[in-house]
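Pasting a structure below so you can have a look.
Apart from one protein chain that is not included, each protein chain of the complex appears where it belongs.
== chain A ==
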């Protein structure tokens, strides 16, 4: 008997009688101002939100916020003029010197500041972690209140990989002192288009 057969046989013999799935496992969250809620919680998790009117405003903000930055890449055609390098590499190691990645977010969650990204936004999966700084552009219309709503909207396996990203990478492993920028991006700005 293989280990697979042995394990499955033991499981079958030992599992209890079928217990039905609960019917109630999706809940609604109500926020007085969903945009404000998202911005507040993003600040709480160490990110920063900027409401902008159009791509020109994003360009201007990035030029002021990261003056003279090189090794900038974006997947957004409207912001192509900011980029001096590309995310379209076949070997992810080629992104090692990336300083700033500007990508689109598919959907954003107000309760926890999470933004869903899959391979349609990420030509390389490692992009939002390997870059030193990260900027994500979202549409306010994609905001949903909570994670139940998010899973109703997305399909987790449309592509081979997807992630909910909430704020920059962080750690509190040294005496519970929060440090932003553990292994992933050292900062996150989220630009919110109407």
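Assume contacts are C-beta pairs under 8 Å (C-beta built on N, C-alpha and C of every residue); 3 or more make two chains touch, one makes a residue touch a chain; residues count from 1.
Operating definition for what follows: contacts and distances are computed from a predicted model.
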_Hidden chain of the complex, named as in its UniProt record, picked from "histidine kinase", "Carbohydrate ABC transporter membrane protein 2, CUT1 family", "Na+/H+ antiporter subunit G" or "Lactate utilization protein"_ = "Lactate utilization protein"
*Using the touch definition up top, pick the residue from A:61, A:125 or A:139 that touches the left-out chain.*
A:125
_Considering the complete complex, identify which of A:106, A:142 or A:166 is in touch with the unshown chain._
A:166
*Can you name the residues of chain A that touch the chain not displayed here?*
2-4, 6-8, 10-22, 24-27, 41, 44-45, 92-93, 96, 109, 111-114, 124-126, 128-130, 146-148, 150-152, 156-157, 159-177, 179, 181-185
